[in-house]
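Only one protein chain is missing; all other protein chains are in place.
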Amino acid sequence: MSPRWAPSKEAGGGGGGGPRVRRRLLARHPLARFLLRRTATAVLLAVGVTLVTFVLTNLVPGDPAAANLGQRAIGDPAIVAQFRHHYGLDKPLPVQYVTYLGNLLQGDLGESQQSHQSVLTDLSTAVPATLELAGAAIVVSLVVGVSFGVVAALRRDRFTDQLLRVISLLGVSVPTFWLALLAFYIFFYRLGWAPGSGRLDPGMTAPPHITGLYTIDAALAGQWPVFWNAVGHLALPALVLTAYTVGLLTRFTRSAVLEVLNQDYVRAARAKGLPGRTVLFQYVLRAALVPVVTVAGLAFGALLSGTVLVESIFAWPGLGAYAYRSATTLDLPAVMGVGLVVGLVYLTVNLAVDVLYGVIDPRVRVQ
Amino acid sequence: SGSSAGKTLVVDTSFNLKTADPGREFEPTGQIVDKALYETLLTFKGSDVTKPVPGLASSYEQSADGKTLTLHLRTGAKFADGSAVTADDVVFSLNRVIALKGNPSFLLDGVTVTKTDASTVTLVSKKANPALPFILPNPALGILSAKTVQAHGGSATATDGAEKYLNTASAGSGPYTLTSFNTNTEVVLTKNPKYTGADKPSYDKIVIRNVQAPTQKLNVQRGDSQIALDLTSDQVSGIGGGLKVDSGASSDVIFLLLNRNTKVSSTTANAKFAEAVRKGIDYKSLLSLAGSGSVQPAGIIPSTFLGALPASEAAGRDLAGAKAALKASGIAKPSVTLGYASDLTVDGLSLQTLAERVQAQLKEVGITVTLAPAPTTTELDNYRNGKEQLGLWYWGPDYPDPSDYLTFLPGNLVGLRAGWKAGADPALTTLGDQAATTIGDDTRKTLYEQIQTKLNTDGPFVPLMQPSRNTVYAASVTGVAYNPVWTIDVAALGAK
Amino acid sequence: MTAGNVLEISGLTLDLGGRRILGGVDLAVRPGQVHGLAGESGSGKTMTGLAALGLLPPGARTGGRIELEGTDLLTLPPRQLAALRGRSVSMVFQDPSTSLHPMLSIGHQLTDHLRHHLKLNRRAAKERAAELLTQVRIPNPLEALGRYPHQFSGGMRQRIAIAIALACEPKVLIADEPTTALDVTVQAGVLRLLRGLCDELGLAVLLVTHDLGVMSAIADDVSVMRHGLVVETGPRGRVLTEPRHEYTRQLLDALPGRSTV
Amino acid sequence: MKRSPEGRAKFSLLRRLPPAWRRPLAVTGGLVAVFWLVIVVAAPLLAPHDPLAQDLPRLAAPGAGHWFGTDELGRDVLSRVLYGARVSIPLALLLVAMSLLVGGVLGACAGFFGRWVDETVMRIADLVFAFPTVILAMVVAAALGASLQNAVLAVLVVSWPSYARVTRGLVMGLRNREFVLSGRLLGFSAWRSLRVDILPNVLGPLLVLATLDIGTATLLLSGLSFLGLGAKPPTAEWGAMVADGTQQFDKWWIGVFPGLAILTVVLAFNFLGDTLRDALDPGTARTIGAEKERVG
Partner (left out) sequence: MTPDPTAPLLSVDDLVVQYHRPGASPTRAVAGVSLQVRAGEVVGLVGESGCGKSTLARAVCGLTPAAEGRITYDGTQVRPLRVRRRDPALTGVQMVFQDPYGSLNPRRRVGAQIADGIRTATGRGEAADGATPEDLLTRVGLSAEAAERYPQEFSGGQRQRIAIARALAARPRLLVGDEPISALDASAQLQVATLMRSLAVESGAGLLFISHDLSVVRLIADRIAVMYLGRIVETGPTAEVWADPRHPYTRALLAAVPKPDGAGVLPAELPGDVPDPAEPPTGCRFHPRCPQAFDGCDREEPQLIAGGVACRLYAA
């Protein structure tokens, strides 16, 4: 969290008159309120997310036992009973849910019926894989999208602008799953430029688990061949994912920059005789960044959606693939785990967006 | 890359994997993994599943009543940790499978395991169990080191907690040990230097990766992997680049089910209607979907098994006959729904595709088929509870013995799923009981043939096909052989 | 160019989007004097000011001359024009709440062009900035440098905007309705400030306003614009008491107190 | 002045083109949209084959008899793509209409009545936003069972909140506008105020959002079908057809053509929506933009 929200130094100082004390309280108040509200939101969201997933998953006209036991085993009532007992499915639904919440409080997400491992273990490999993919994609999207948007705004209504507009609209219109298919076919199958599926070449050992992001872990461990290999595997799926977000960010940055360009303070900065570069980077971009940050937060959500469709094609062992498998096999603990992680990511991204607001805009920070 | 020089073998398959614990696993990928990690008492050689051969047991005898099986253990067998394989380990391992009540526990239904002496184990079944020697090779019945398993929370009771450990390391005497295990991504096996079996493994390391079929093809073509296990005939056709293909009929039998329960559908319960369906299907056209290598079984028992009906008895299309039968059924404009698992593929052939073609074929007869695809989970529930009017499923053998197919008889597991209650066909039931307890291949063969012939005319099942099973492999790999129980024995592969 | 004028606009025409906005404007501003520019809304007052800084909207086509001490600003290459902008000619805009960047500190906005034009280092620029804030009577100048626009009142913001405009000691200041958004009591302060700067620094001010009261209070000379043309120019006293042009008379008549009196 | 100091005052021909919607992008978008609408209506006349007939050679490459090739069941890909329009486009339109209705009504109530109505509606919307759309739609579709109707419902579940938000925002902005207050001062009931003063002013922006959303809805629906949670076979549905294509990498035509169909439809509606948005005032356009992107 940004230290800028911390109570100001002067407010911490010694006693004084009435207004002084009041100001001190005021200085602390927003932060406390902010944190409190955030925590409350997080808890509510967690309960909401788990409840929704729980109810939805139990609506499915299927039986987890059938999905997870073999053809023969399912014919044996003793085995089915044993399975239900093991996963607590023999208890009434409300009890199951409360038990789940109780375990959740202790950090226990339950055991996946599919993988027979704790959901936490499963997630600890799936989540970093997806974060690595989505993270790489968001970084690329931000760099490319923001630059495109700025260029389009500066070249408003001219050829470059029109071209970038078509490109960005193409980006948001192309079905991700189809693009993934096409990219894989062309760059891997036809041209052989991209390495195959998965996060690393077969036979290459994963770097020691620190963050779970192979590129970072490999770099930290100094395993450069592994690093480059991981980057190679990351490139194509990440680029496919960026199509949508680049389009989105381009369009947004463009309109944000255009709006700022129309502001009096930009005209005033030009009237000061500042070089165009300074005006662009210090005056225009700073203000245009505020809406862009919001959209970047949203874009991250869109990326997580995209991974569901892309991961299967690139055999990327991430959250999307895990979510799909869990949802279609009624793996209740796993689905709930995915829901929680996703909710958590949402909160974190929102928090990051808020913090960035504070960093960018003093009106948010200084009150 | 790979091949003998690197001593790493990469096998691509589409994972169906939950655990590496033999007492709990019964999924195709689990079978591949455990086959390499654990030795079983008896085993099969290559593709030949008609004759069990020695594994950890060097020989066995079966009693005349078919109830007792005595096994003599091979001397000198050692686990990967160096300790000797004892009769106690065998008793522990098999009892554990029974007690866990997991997916494979039915293999030893009604069997008690006792140690006779230090090198002899006796298996006694409640009923005559002539199939037991064919069951024992199943990798789920692999022998674990009792000491190691117990040290990690294992016990031969329902509260056994060794699964977690067995998913990180192996406790067997097989040619490989487990290095890493992930049910979603890949499994890595490392050569067991202390392996005491006859044929030492060739590769230092084997990586089994979870890859979807289309990608498997690209990978193996580009040399990223050496073996692709799940390619369809379409995908295999015209594959070049020095790759070899091992094709043959799979032992999975895809069949149509017509529910006998009038409450579910009075249409499908109608015998004449069933006949119309049976005659209305164009089996050859279905085979063309599965490509070369696929065959049409004449009965429910796959063509390579004992008791299979000769191919000449296979049904063929008779459109006029079908229409006549439909007329005779008295049902005007029949309309039924066909349930199937839309996400299920059988040896690369998607049930989806098959269902669409069946729909089109029956339309020509005058039967309206509404497709009702559902995720496996949901559809399995319908199937298991006998709620499907028409169902499209397959049966993969649990062990390569025709007795596995008695489940299709009235009142039995699959029979019930077709609404075929016990006593619905007493003659068949009697034949079935006889077949289950009779010993002697020839007698059994005749009995099973009779059962199938009767099933084909009176039963609610229409066997459609055994899809083709293609293994694509690099020229450097030798010893590739498809086995219906464990698909492929990766430890038996050699390098050129 | 007539001697004594720092800024002289002659025959300035402007076309924008196929429409003639200015139809030949003539104006002259002398050092130490405030030249008031009045006129109805849309008559082109702002455009005239912007033309002098080369800040017209994209697509604008101009004709005529705008001479700053003999240099024609209209034909000057962009680079050289930028060097003059903020240095020799600067501008104050109408709304102080929008003409300061809300996310940059006052210090930043006061010093960046100082450092750019005068090549001052950080410290010197900061000192100069504090000095300027004192000059426009912002209390606590050093502390004020670290604050942001929203922390100041409207009148203070306008004074800060003036300080920014004056930072590089320009010769000409173009003030586009600098007090319209302010309360009368605050307006009075800003007007006094402008007049004082003009008298003390010898600054030439072009003051755009449609408030004839303001015009009367501060301007030395007055020009009245209508439909892109200057219809009347003359000394304040004369134009406001004995208007010659019909339009000026109308303007004056519309004032409360005039028509009824 | 010959040159503006910014060096970009060059007279541009494009600036001369009259209203926003006459720009090339809008024209292209309109033409393509009309093209597809014609196909929706006339698919049976245009398609060379029965989209369900399995009588052609299997997996034939594009050629004279079948321009887009055939799929693994020997069906004509071109005919299936044409018939696919009859599935995807009407459904997307229906979906958008439903989202507009549900989200619009809820959002208008939230914005106008405020307080607990607002809190309740917006917290539910937040909950939906907390999930990536595809994952939520996937779970809903899996829960309801795979079918097109259920896929539409699933997408509806994730798409109404953005309409609710936009409507709420617009209504809240309008609620305190002077003309609405004037009406209230004249004694308008809340209902009349909403109907006469607020809704007509909300409709325009909402329609722009809806136009932009047709593309998104098409993408989401085909995404679900791609995952096997949408259209039931043998229905010719584009997402499902692309999924068929993933089974046969080297038979590229199976997946490429339906994918192109999705792309062009979505692109056309995005072109149109984008132009409409430009024609709108910037403030509203921004709200819509922000909300629209959430859906994606």
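First chain written, first letter: the chains are A, B, C and D, and each begins at residue 1.
By our rule, a contact is a pair of C-beta atoms (placed from the backbone, for glycine too) under 8 Å apart; a residue touches a chain by one contact, two chains touch by 3 or more.
As the structure is a computational prediction, the values presented were derived from the model and not from experiment.
S.K.: Per the definition of touch given earlier, which of D:37, D:153, D:181 or D:279 contacts the omitted chain?
M.R.: Only one of D:37, D:153, D:181 or D:279 touches the chain omitted from view, namely D:181.
S.K.: Return the single residue from C:20, C:65 or C:195 that touches the missing chain.
M.R.: For the chain that is not drawn, the touching residue is C:195.
S.K.: Among C:80, C:140 or C:153, which residue is in touch with the absent chain?
M.R.: Residue touching the absent chain, from the options given: C:153.
S.K.: Going by the touch rule given at the top, which residues of subunit D touch the chain that is not shown?
M.R.: 113, 177-190, 196-197, 200-201
S.K.: Applying the definition given at the start, please give the residues of subunit C touching the unseen chain.
M.R.: Against the missing chain, subunit C presents residues 40-41, 153-156, 183-189, 191-192, 195, 210-218, 236-241, 250-252, 254-260.
The rule we apply is simple: only the chains that are shown with their structure count from here on.
S.K.: If you tally the C-beta contacts, which comes out ahead, B-D or A-B?
M.R.: By the number of C-beta pairs in contact, the winner is A-B.
S.K.: Please tell me the distance, in whole Å, between the geometric centres of subunit B and subunit D computed from their C-alpha atoms.
M.R.: Using C-alpha averages as centres, the distance is 46 Å.
S.K.: If you average the CA atoms of subunit A and of subunit B, how many Å lie between those two points?
M.R.: 41
S.K.: Can you pull out the residues of subunit B that are in contact with at least two other chains?
M.R.: Touching at least two other chains: 212, 215, 218, 343, 375, 378.
S.K.: So which bits of subunit D are touching at least two other chains?
M.R.: Correct list: 6, 8, 12, 15, 142, 145, 246, 249-250.
S.K.: Quick check: in the complex, which residue numbers of subunit B touch subunit D?
M.R.: 212-215, 217-218, 232, 234-235, 288-289, 342-343, 350, 352-353, 355-357, 359-360, 371-375, 378
S.K.: For a test of understanding, state which residues of subunit A touch subunit D in their complex under the given definition.
M.R.: Residues of subunit A touching subunit D: 44-45, 48-49, 52-53, 56-57, 59-61, 154-155, 157-158, 162, 165-166, 169-170, 172-178, 181-182, 184-185, 189, 244, 248, 251-252, 255, 259, 276, 291, 294-295, 298-299, 301-302, 304-306, 308-309, 313, 320, 323-324, 327-328, 335, 338-339, 342-343, 346-347.
S.K.: Can you check the complex and tell me which residues of subunit B touch subunit A?
M.R.: Interface residues on subunit B, with respect to subunit A: 1-2, 6, 8, 10, 18-19, 21, 24, 26-27, 101-106, 158, 163-164, 167, 182-186, 205, 207, 209-212, 215, 218-219, 222, 224-225, 343, 375-378, 380-381, 384, 395, 398, 407, 413.
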